[in-house]
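Of the protein chains in this complex, all but one are displayed in their positions.
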């Protein structure tokens, strides 16, 4: 940590600050410039409150020189994490395709789609039972009934299931019922929920918040890891920018960043990332060659009748064509499609 | 709702779509342009799924012509809502100042600050007992102990108290203990929490999410109103933009927008909005003359030692000066400072 | 164009507005809803001033139903434009790689790099002679001298050259000296410059402004096309968002959007798009499979000594490895690498 002092700081005030800092267990090295004086803090600064130093009247700025995340940091765990779910691997060369409808609408719907995507090589089946919707008047999901239908689909197809959790009191139920618990973008900083999930050993699919920096996203992963659950899969799903043509702006460079900063696997959601079914194929391919460890794609057998996100869902036929193209690219990239 | 068709749509496909739309209970009026055909949907369209229509292959665009919020909409309730809390009013000419530390750190700290701000005319005392922090390694608040200290401060000063809730299982406790329940920016779309709060009649301070549009913010208020709780106070606290000099970009025009779109009171948080103590006075004054119904300001007796947000907290002395200036402006604006 | 009226508009005021609109040469069709009345404007609305209608007191909103660009619109020219430069094609299956240093620093530097990239299959040589720099104290480019060195490099290697223009008075010189004239992100809405370039027939590389929507970008292309120059190549180079880890956020979905909305070729700049040399390979590959018609990449023989953008320049060796990988992907995509 580096503390930049304001120009012309009186020596006594500076010394008081240095004494304070050293009382926190770090060594302070002073660099006097012609206009600015800089204090270098040497030692473990992870417990030092940056805000607190910033509010000192003689401090112009406090600059961190290290990432604030530890357990998610590749620097402290260089080898890539591979998350295993019912014998299927994610990360370090193992590529997964999670697919299914935005929401479970009926038993027939989810069974039909599950068989279609299974046939085309999907690794996991997704489906929302509880849906976070901007409007209280929109379809809110089938709830427990939806979870039951998902389980039937798993039985019939053998595909492990992924579904989104919305509050801490559902953790126990989800641990029992689903194979990967998804934390949606809106809950990325629902810290009570993250801590509860950290106490389990269930694989967690942590979506990036729509205005979350890469660092904040990794800090949310840190909440889960810090409670003892190492099975975190990150998911880039587009960020909110000024551009409104696409629903969000899919930030593929975030995938490249995360692979360098962290050892955790990271997958991409081109459906929410673009909000347009006709963009899903192109962005799926781009994600695969940019280094993602998998995809999560919305597939619906009848997008026109979908109760949510119809305009961004592709059909089973489109999914089949996409998988064909993906296989060629994954081969070149030396990645193994799990499923 | 207006549905724009793609050019050269075959008549049969168009008729099928019209039949589908009319089966949803609306009348459809066709406007044929030289290049584009537009369908006007007449009747109640609030239950119609925009996504579903958008995913139809002959549809180029779907344009909404009405705001999607009903109960929060000034169109349907023209008179301004005045929320009453322990005899103090907020809205329609009644101006409140909510103030106190970011987090309750000790009994002594909160009592000292409470007396200082009471002396200077604060309407409510705020203090965080549960703190949502980006890092799991940051101070997470005193929890229940913090709530107790807040209650002591209320007893001693008579100031009603405001504190932030973080999960649905705390609703009962908060309803009992605090006077206004704050929903933080990160929880603005924690819909499970919003619904629970909607079932109470407690005043709710709903902060705008850091990347939430004005419409989404009002839709979150709608979640609370729709469950039967009319006591919602909105709070603009800065949005996330590309500018990093300030912690957030305080969007005062959102206050002006909300006053027109909705009947709900709206207050402003210049502390989080700017992240800099030395900006709080200027932005508080600006908020007051722009039409806000109140302010929420972080005050700490020793910002340098604050366990969170020290750099954005003002001292009791600075708060006293600010209140003096504010009183003059409120007089000109014809607003009554409650307290 | 669709005009939404405010609720309870008096009939006379509505009729006055309709008469006004019809005097502009369009037919107006009225759709009366239960709460809102909508006017559909039928006919050519491209000359109608949306702002003017919006400022009418009875108008709630004006919704455009068509894109405002004509000559850049694929709807009016379905076949893709292929721009030809000295026998090399860009667009519709022809893929180009433009590469070279951020700025021309010396004759030796540009000649060395030119030969290196030529050897590795570059299609064009880029190099800045005039550099737009945020700071007046940064290196501003070699100017005319830089153009001369570029021309020498073209002579020696046969690579056509690309360089950035900064003001309208340089158009004549650039038309004479370079093969593709680059308009930088900061000048995307320098309309005087765009009009001048529109009067030439020189290929123009039009970068997207750092906060420009896709529509504004295409409207800037329209300025050039409208003056008679059909040779416009678009370039996505990252947009400004809240994320600061990368220099910009490379918006690859914009490539997919542009290919659908417009017939113009579009290339990608992963160097500026990410600002990090180690991200260039991954994002170049992603751009190629997402549908881009080419890449523009900063290569420097000694990035550590580069006078600008060193941290985002790759070395000739890294470029060579990238080209190898790119070739495999282009083959799968059925694209021909020109050069």
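In order of appearance the chains are A, B and C, and numbering begins at 1 in each one.
Please note the rule applied: a contact is a pair of C-beta atoms (placed from the backbone, for glycine too) under 8 Å apart; a residue touches a chain by one contact, two chains touch by 3 or more.
The structure displayed is predicted, hence computed values, not measured ones.
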Checking the contacts here: which visible chains does the omitted one touch? A, B, C
Among B:4, B:129 or B:252, the residue in touch with the chain that has been omitted: B:252
Have a look at B:283, B:307 or B:337 and name the one touching the chain we're not showing. B:283
Quick one: which of C:173, C:260 or C:305 touches the chain that's been left out? C:305
The missing chain sits against chain B at residues 211, 213-215, 239, 241-246, 249-257, 260, 273-274, 278-279, 282-283, 285-291, 328-329, 332
For chain C, which residues lie in contact with the unshown chain of the complex? 46-47, 49, 51-52, 54-56, 68, 132-139, 166-169, 186-187, 189-193, 195, 209-211, 216, 219, 222-223, 226, 240, 277, 303-313
Had the left-out chain been drawn, it would touch chain A at residues 2, 4, 7, 29, 31-36, 38, 40-44, 60-61, 63, 65-66, 75, 211, 240-242, 244
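Please note the rule applied: only the chains that are shown with their structure count from here on.
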Using only protein Cα atoms, the chain sitting most centrally is A
Between copies chain B and chain C, are the contact residues mostly the same numbers or mostly different, with half as the line? same
Would you kindly give the rotation angle relating chain A to chain C, two copies of one sequence, based on a CA superposition and rounded to a multiple of 5 degrees? 180
Chain A to chain B, mean C-alpha position gap in Å, rounds to 26
Could you work out how far the Cα centre of chain A sits from that of chain C, in whole Å? 31
Determine the centre-to-centre distance between chain B and chain C, using the mean Cα coordinates as centres, and give it in whole Å. 39
Could you list the positions in chain C whose residues touch two or more of the other chains? 211, 241-242, 244
